[in-house]
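Report on the structure given below.
As you look at this complex, bear in mind that one protein chain is not there, while each of the others sits in place.
Moving on to subunit A:
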Amino acid sequence: MSFTSNPNLNKSKRFWQAFAFNSFRLLSFLVVAILVVILGFIIINGISVISWEFLTEMPREGMTKGGIFPAIVGTLWLVVGSLLFACPIGILSGIYINEYAKDGWLKRFIKLMTNNLAGVPSIVFGLFGMALFVNKFGFGDSILAGSLTLGLLALPVVIRTTEEALKAIDDSFRIGSLALGASKWQTIWKVILPIALPNIITGIILSVGRVSGETAPILFTVAAYFLPKLPTSIFDQVMALPYHLYVISTSGTNIEASRAMAYGTAFILILIVLLVNLLANWLRRYFGRKVKMN
């Protein structure tokens, strides 16, 4: 018996092993590199316009000067609004699908539909939101209509992550709680949800990332081309970062002059997503700890 009974075979095996390993490594470096280049490009071009003035002032002189304050505020409103809508409904749906719905065609159908919903292009959500919220419900172009539309977009993500987070929890927790005379809802509320929370939060944050960067859904439902004042109610229009970026890079009064503003806006948009992700990580760890200690 020998460890090298067929040296040729071993050679080819080793070659392919090394080849696969190295090419995968190369590919993943490539992905990272692309990301670094994109980020670097935006940061280098954008950081020069970032100033207190840029963050806190209204746009001026055909959006070539001043700041993007109303767009920042608008995006925050929309993110919060869409979450207020998507989280309760999404989490409750996820709970229903995983904890209550019996295996069968109804459950399969609901899951199929949520998956399909996740694949619908966002412009379609925009059209739907316009038809339903803006026109049919008569909300007009407003934070309310925009938030509901973005909320619909976030919904499948929230449902899916809730469902996955619940599915990952060992049944012995449920059984242990029920065996103590707890009702199903008490079991979910007091034992299961706290365990699932860190993962649900992650899902919600992921959807925040998506919602804050979407342009198409807000195009016909809330976004204002130029509106240098802050909203006073949920029936007002607002400016929003992604749409503002689109406007000043494609259809502003002086596109060349607003180029720097565009990079600055992109920078802030990325920064917001980044901060939100950091917050998510922190919350995850915080809740993760709390679940054990509590």
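The rule we apply is simple: a contact is a pair of C-beta atoms (placed from the backbone, for glycine too) under 8 Å apart; a residue touches a chain by one contact, two chains touch by 3 or more; residues count from 1.
FYI, contacts and distances are computed from a predicted model.
You can't see one chain of this complex, but its UniProt record names it "Phosphate ABC transporter ATP-binding protein", from the set "Cytochrome bc1 complex cytochrome b subunit", "Protein GlxC", "Phosphate ABC transporter ATP-binding protein" or "NtaA/DmoA family FMN-dependent monooxygenase".
When the whole complex is considered, the residue among A:45, A:186, A:202 or A:249 that touches the unshown chain is A:186.
Only one residue from A:93, A:122, A:177 or A:221 touches the chain missing from this view: A:177. Against the chain not displayed here, subunit A makes contact via residues 102-103, 170, 172-173, 175-183, 186, 190-191, 194-195, 291-294.
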